[in-house]
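Here is chain A:
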Amino acid sequence: MDAISSLPMLRRIKQYSAYAMVLGICVGISASTASTNNATSDQTLSPWQKIEAQGKNQDVYFYAWGGDPQINAYLQWAAEQVDDKYNINLVHVKLSDTSEAVSRVLAEKAANNNDQGSVDLVWINGANFATMSENSLLLKQWANKLPNFSLTDPDNNPTVNYDFGVPTNGMEAPWGQASLTFYYDSLSVNTPPTTLNELTTWAAQNPGRFSYPKPPDFLGMSFLKYALVILHEQHDADTGENTKAQLNLPATEQNTALVLDPLWAFLDDFHPTLWRDGEQFVQTGAQMRRLVDDTELSLAFTFSAPEVPAAVQRFDLPKSIRSYAMSDGSLSNTHFVAIPYNTSHPQAAQLVANFLMSPEAQAHKQTSAVWGDKTVLVQSTLSSEQQALFDSKQTHPSALPFDSITRIVSEPHPSWVDGIMQGWQMRYGVSP
Partner candidate 1 sequence: MPSTLQIKDLQLFRQNERLLSMDEHIAGGDILTVMGPSGSGKSSLLNWLTGSLSKDFTATGTVWLNDQDVTHLPAHMRGIGVLYQDALLFSHLSVAGNIAFAMPKDNKNGGKKQRLEKIAHALAQVGLAGMGDRHPDNLSGGQQARVALLRTLLGAPKAILLDEPFSKLDTQLRKDTRQLVFEQIQTYKLPAIMVTHDESDAEAAGGKIIHLDR
Partner candidate 2 sequence: MSQGFDKIAKTQARAHLIVLEQTDWFTRIVTLSPKLLVLILILPVLGGLIGVVLPAFGWVPALDKTTLNLQGFIELWQTPGLTRMAALSVATGLISTLLAFVLALMILAAFFNSVWLQRIEHLLSPILVIPHAAAAIAVGFLIAPSGMFARLISPWLSGWALAPNGILPHDPYGISIILGLTLKELPFLLLMALGALAQPELGKKLRQQYKVALNLGYHPITAFFKAVLPLLYPFLRLPILAVLAYASASVEMPLILGPNTPPTLAVSIMNWFNDVDLTLRIKASAGALLQLALTAGLVAFWLGGEKAIKACGSASLINGKRRYADAAWQKITGVLTVFVIGFMLLSLVGLALWSIAGYWRFPAMLPEQFVWLHFDSAFAQMGTPLFNTLTIGLVSTAFAIVLALLCLEAEQLRARYLSNLTSLIIYLPLLVPSIAFLFGLVWIQQWLNYQSAFFNVAFAHVLFVLPYVFLSLASSYRRLDPRFAHVAASLGAAPIKVFFQIKLPQLFAPILIAIALGLAISFGQYLPTLLAGGGRIATITTEAVTLANGASRRTSAVYAIIQMALPLIGFILAWILPKYFFRSGAR
C-alpha cells in the first residue's frame, strides 16, 4: 500500500484532494468561529507565517546519504508528515557521498543557475559544509530564525553554532549528534580493547579482524582523526609539549609534517595487523558492518550507535554484538541540514528543516527501532509533554549502554581533513 501511495500520479491526486479538504475545513471553521479568530490579521503576518504560506504545495529535493535503509525509511516517514502538514512533496535523493550534492551546486553556480537549483536541502557537516560556505553556496541566516531552533538552547550550546569549529552563521540547522563508538562480536572477542594502545595490541594478537573504511570515507576519516588526537595527547603527556593545539588551527605547510607524521608512523605499524594485511580497505562503514556479520571482522565502529541494535533487530547483525565507547575518548560532532543559495523552493525547504527539528520528529528519530540518532534538542527547553516523547524504551542488549561515553574528543579543524586524505592516499592509496 505504501508503494502505491507514493506513485507520483496518485500523489498528485492525493495532494489536490487533501488540499481541497483542508480548504474546505478552513472555510468551515473560519465561518463558524469568526468571533474566536486570533489576533493576527491578514495584513500583518509574521515572517514565519509568510514562509509557511509560501512554502506549501511545493517539492523539496533533499539530497542526503542513502546508504542506510533505516535512515531512508525515516526520511520517508518525514515525507509523509510534511505532506500531511504542508502538502510538501519531500523527495529523498539518495547519495553515495554528500560531495555529490556539493559538486552539483558548484556546477550550477558555474553555469550561472542562481535560482533554479536542483538541490533544495542537503544533509551536511564538516568539510563539505566548509567547502560550501567558502564558495558562498549556502543560504545564510535562515536556520537561526526557525521556530524550533530555540529548542536547541543555542545560547548555551556551542555544538549547534559551530560545525567542526567553523561558525554556522545561520547557514545550517542542527539535525542530530553523533559520537564514534565501537562494537564487537562477543562470541569471538572476550575483552575488547578500550584505548588506542589496547587496540594496537589486540589487532596484533588477532590479525585480520579489524579494518577501517578507506579515506575519504567519513567514518574512516573519523577513526584516523580519533587516532591522531589520542596520539598527540599521549605525546604531549610524555614530552610536555602542546602539539595538540595545532589541531584546532588551520593546516599549513609549516605544521602539517609535525602534526601528521606521528599518524603515519602509527599506521605503518598498524596496517599489517589489519584485514587483508592493510592492503585492501573496506569502502564504507556499511561494508564494515556487513563484514562483522560475515564474521570476517570481529571489531568495528560507527558514528551512529543506534544503528547497531537496529541492525540486530533486522537480522543484519548477530545477537552476540555488544557496543561500547573507548575510554580514552569518543570523537563527536553534530550533523546539520543546509539550504543551497540557489534553491528553487527556499520556503518549503525551511518548513522541512523546521519540522526535522520538531520534538516529534526528533523523538521519532531517536527511537532505536527507527534510526536511533541522538537529538539536538535540549530537554530543559521542552515542555513535559514534549519530554515524554523522548522517554527511552527498554534497551536492547546490543545497544550502547547509557552513559558509555565518558570522554568527548572534539573534531579537529576541517582543513586537516584534506591533509590526512592526501597523505593517506599517497602512502597507502595503492596497494604494493
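As a selection rule, all candidates are chains of the complex that A comes from, given by their letters.
Note that in this section a residue touches a chain if its C-beta (ideal position, glycine included) is under 8 Å from a C-beta of that chain, and two chains touch if they have at least 3 such contacts; residues count from 1.
Computed from a predicted structure; not experimentally measured.
Within the complex, chain A makes contact with only one of the listed candidates (1 or 2), namely 2. Residues of chain A that touch candidate 2 in their complex: 2-8, 61, 66-69, 72-73, 76, 91, 93-97, 99-100, 102-104, 106-107, 110-111, 118, 128, 131, 188, 208, 214, 275-276, 279-281, 283-287, 289-290, 293-296, 298, 307, 311, 314-316, 318-319, 425-426, 428-431.
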